[in-house]
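Left out: one protein chain. Kept in place: all the others.
Up next, chain A:
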Amino acid sequence: MAGGTARARPTPTVAPRGTRRTGRTPVALLVPAILGLLFLVLPLAGLLVRTPWATLPQRLTEPGVLTALRLSVQTATLATLLCLLLGVPLAWLLARVQFPGRQLVRALVTVPLVLPPVVGGLALLLVFGRRGLVGSWLDSTFGVTVPFTTTAVVLAQAFVAMPFLIIAVEGALRGADTRYEEAAATLGAGRWTTFTHVTLPLVAPGIAAGAVLGWARALGEFGATITFAGNYPGRTQTMPVAVYLALETDLEAAIVLSLILLTVSVVILAGLRDRWASAP
């Protein structure tokens, strides 16, 4: 990585004294940099080394694995949709409307980013639980119980994934030229039409990036899920939860499940490469 950066700089040919500065990287920086890279990559390599490649196809098609994978993909997708539905308007509000306490709202929105997921799960349980603020009302009015259901999985995932989407979309909205919206207004478009026909298409790449990041975060959600939704195979046992449980009984199964999650992460990163990995 470090060598790539150095090569990318134009090497001065006329000023020989400048060559030293751009040509060589100080050892004091290079060594920890390489150690840091190893620290990040080595565990992944360890996973690959211990993967039972011979029995992999058979392992992958085990009903438990497929059930967990299907549930994970379904819930992560639903959670992403929920994030889009609520997060895009919230991002728009933060980016475009001046209101008192906007800084506070922005800070609140990012809390789930730094909150330990297990705390998030607990908080959700307290609100949506049968005796919780919203949960008791849902129970008495509709007879609906949220915790330890698939709905709870989706809510837990959306809770941790929404900040990713909001930050990405708000950034895109701030970067978008609002004069296009003025042009739309002069052509007879009201605010809603302008939003759907001009603003949204302009920030579509930002929304897509935010949705993919949010989806990846939702797919990997563990702490909030196991606290709020529990671990019922087929209903609330998502891939990360399955990995955790398999660890205690069947290490190889845990490795296979992890490999799947790793593959999905790498594919997503590759898809986002242009937007994130190539940032200067």
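As a convention for this text, contacts are C-beta pairs under 8 Å (C-beta built on N, C-alpha and C of every residue); 3 or more make two chains touch, one makes a residue touch a chain; residues count from 1.
Quick note on the criterion: contacts and distances are computed from a predicted model.
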| item | value |
| --- | --- |
| Which of "Ring-1,2-phenylacetyl-CoA epoxidase subunit PaaE", "ABC transporter ATP-binding protein", "Germination protein YpeB" or "PadR family transcriptional regulator" matches, in UniProt, the chain that is not displayed | "ABC transporter ATP-binding protein" |
| Of A:113, A:187, A:251 or A:269, the residue in touch with the unshown chain | A:187 |
| Residues of chain A (touch criterion as defined above) contacting the omitted chain | 177, 179-180, 182-190, 193, 197-198, 201-202, 204 |
